[in-house]
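For this view, one protein chain was removed and the others were kept in their places.
Letters A and B name the chains as they come in the text, with residue numbers starting at 1 for each one.
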Amino acid sequence: MNPSLAHGEVPVWNPRNYLNSPETGLRSWLLTRDHKRIGVMFLVATTIAFALGGFFALLIRLELLTPGPTIMDAGTYNRMFTLHGVVMIFLFMIPAIPSGFGNFLIPLMIGAKDVAFPRLNLLSFYLYLAGAAVALYGMVQGGADTGWTFYTPYSTTTITKVVPVLLGAFIIGFSSILTGLNFIVTTHTMRAPGLHWTRLPLFVWSIYATSVIQILATPVLGMSLLLVAIEHAFGWGIFDPARGGDPVLFQHFFWFYSHPAVYIMVLPAMAVISEVVCAFSRKNIFGYKAVAYSSLGIAFVGFFTWGHHMFTSGQSAFNGGVFGVLSMFVGIFTAIKVFNWTATLYKGSILFATPFAYFVGFLFFLVFGGMTGIALATVSLDVHWHDTYFIVAHFHFIMVGSTMMAFLAALHYWFPKITGKRLPEGWGLVAAVMIILGFNFTFIPQFLLGNMGMPRRYFAYPEKFWALNVASTAGASVLALGLVVVLVYTLFALRWGPVAGANPWNSRGFEWNTPSPPPPENYEITPVYTHGPHEYDQPDTALPPTASPEPKHAS
Amino acid sequence: MPADTTYLAHHFESLEKQTHAARLGMWLFLATEVLLFTALFAGYGVYRFLYGDAFRAASHGLETWIGAVNTIVLVTSSFTVAMGLERATRGDGRGTRLLFGVSFLLALVFLGFKYVEYAHHFQAGELPGRFYTGEHVQGPGGPIFFALYFLITGLHGIHVVIGMTVLAVIGWRAGRGAFTAEYHVPVELAGLYWHLVDLIWIFVFPLIYLI
Partner (left out) sequence: MAEHASHAQHPAHHSHVPRYVAVWIALIVLTVGTWLASKVHLPGALHVTVALVIAIAKGALVALFFMHLWDQTGPSRLVFVTSLVFVALLIGLTMADYATRFPLANPPGSEGALPAPDYAPPSSARTH
């Protein structure tokens, strides 16, 4: 039951909004500086990338239906998992929530008219497209077979088209850096009057922490990939043991970025969840400061842990010990968040709508995925599990079980704000159930497979692993079907969805103080904030006084 | 003030906020440049540790006086850039252009010396990896030293060229009166970039040439 309808109001679709103002037409979109349009373009592009990465995943799972070759040969299989990883991580997981939802929402949440550098924002989108194009060119030429981790010395000697894929990722890295730079400056300098740091929406805190990681870590990735490309092309031997180089040095550089990168992937998911949990339990967040500062804690401590990807690589035992201990610490901050989100639910007034369903999935999968992470941080256990399906299951629990679920929660929560229309609740819950159940059947068998010793990236496996692989593929099919359902009803709702109105969820997040869809300038009069967001213990009239929820009709 | 409304972008509430934002944005970008070079310095540190003797021998084979002169050249160019910003704060755009021009020329001198050094290395066969044919250093340390030498100085050289372009464009615009004593943020940002290029070289010189 839509709360706002209970007041007898009919939801109104804002006629002068960012989609049709100040101009329409392809050129106005391609040259836009409006953060909302750029956010929407990122969402569309990353969704297409997600579909592509998912397609590769389905091919992988089909191949693994039988112990021997099923639909492809070993070389092709290597390319499939490489491209699945590259597309999913660089083209979807890293940019989707920050550059998509972050771009759209952050100025709205802080009472600003745009981000600090609108033209850099557009450039970051074009860099994303350029990097994607270069990587796709490499894929069309046959793609790389090195794994998304590009380990040397294989990546420097392979005959496959690894250089375009490397360069594509390198270019996308710049897109990531510019987005992070924009968000940090925006958060520091463009908050509306009254919006102290301690009143900042938690979404903004987590995206800010994500941006810090993007600034500090991505350049090191850029250099690592460039070094591999140079060595592949020119043979300079920095990572080549035959020339006195050390292949493990590449792993140090690579994981210095790629471990913080997983926090680039999960912090925005946590950003979404902090918003969703308050709106759908109609309760103030429990422990605002703890949730806010733990985001920064994850961002910083995450940099100190990269060697836990290298326990079996030949790294020194001293480093192994240091990284093992530090990796345990980073779990503390996630635990703080989980505790606070759960405590927020207590004595809240729960609205079990689709975003909340995804929150439930998110919570369980983050906890179990995270706990397996702590187990993996134990060096002696990792020796057994490294490069098995246990690892695969662990990171998919976080990446799919947490981040993808949070992405879907964000989609369902903010679709009304972005488009002015509503997604169907019934179908939404059906799809959520399919996705959550499908997910369980896909990845829980993989924990068992890994523990039994099935290595990852293996094209063929012994018969004793057959049944669990079939279960995993069956689960993946249900998961994929659920996602297709989401896609179909989303496209349907874009055209024929019911009008949502300014605030269909009756949420007290600041972004809901605008009409749906928002006007191009966001706020005609800069709001003045007198309290924080999601304060459900205050009477309803305690909204920023100068912000009007009524749509302004075009003259 | 007319100057304010010319420079103020629509999404900023004041020129002061906009200036602050531009400065912070530039510092964040400089942080990314620092981390970019750090990976190479880390590689250098690792291989210096592993092949200490070879690296010392290879480093002694470099023309240290060129490195020292280049350091003084870059440091001086940083000084003239700082003076150029000083001129801009007084609204003297043509002074800025002149001083940035001097910096540009000093940078050309720097590149000239690098060219001389690179030519010498090519002749002596002191090249990276599998192209190394020098007799100066035994073992794998020599090829790896020169791989890192060309990577670090090459990446730095690319940044010198970018910096020169930025100084030229901003200096030209300053000379045309594009900035005032109240608003000269692009001059300040150009200066920051150039100082970073200098700052990186301040570490490259001792690590590559002296130890």
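Just so we're on the same page, contacts are C-beta pairs under 8 Å (C-beta built on N, C-alpha and C of every residue); 3 or more make two chains touch, one makes a residue touch a chain.
As the structure is a computational prediction, the values presented were derived from the model and not from experiment.
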Who does the absent chain touch among those shown? A, B
For the full complex, which residue in A:Leu216, A:Val291, A:Ala410 or A:Ala502 touches the chain that was left out? A:Leu216
Which of B:Gly93, B:Pro128 or B:Gly141 touches the missing chain? It is B:Gly141
Using the document's contact rule, name the residues of chain A that touch the chain not shown here. 153, 157-159, 188, 216, 220, 235, 240-246, 248-249, 252-253, 256, 303-304, 307, 314-319, 322
Tell me which stretches of chain B touch the chain missing from the display. 14-16, 19-20, 23-24, 27-28, 30-31, 34-35, 38-39, 41-42, 45-46, 49-52, 64, 68, 71-72, 75-76, 78-79, 81-83, 85-86, 89-90, 130, 133, 139-141, 143, 181-183, 191-192, 195-196, 198-199, 202-203, 205-207, 210-211
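Everything that follows uses one rule, which is that only the chains that are shown with their structure count from here on.
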Which integer distance in Å separates the CA centroid of chain A from that of chain B? 36
Listed in rising order, chain A residues that touch chain B in their complex are 112-118, 120, 177, 180-182, 184-185, 188-190, 215-220, 222-224, 227, 230-231, 234-238, 240, 243-246, 249, 252-253, 256, 526
Touching residues (chain side chain B, partner chain A) in the complex: 10-13, 17, 20-21, 24-25, 28-29, 31-33, 35-36, 38-40, 42-43, 46-47, 50-51, 128-131, 139-141, 143-144, 147-148, 151
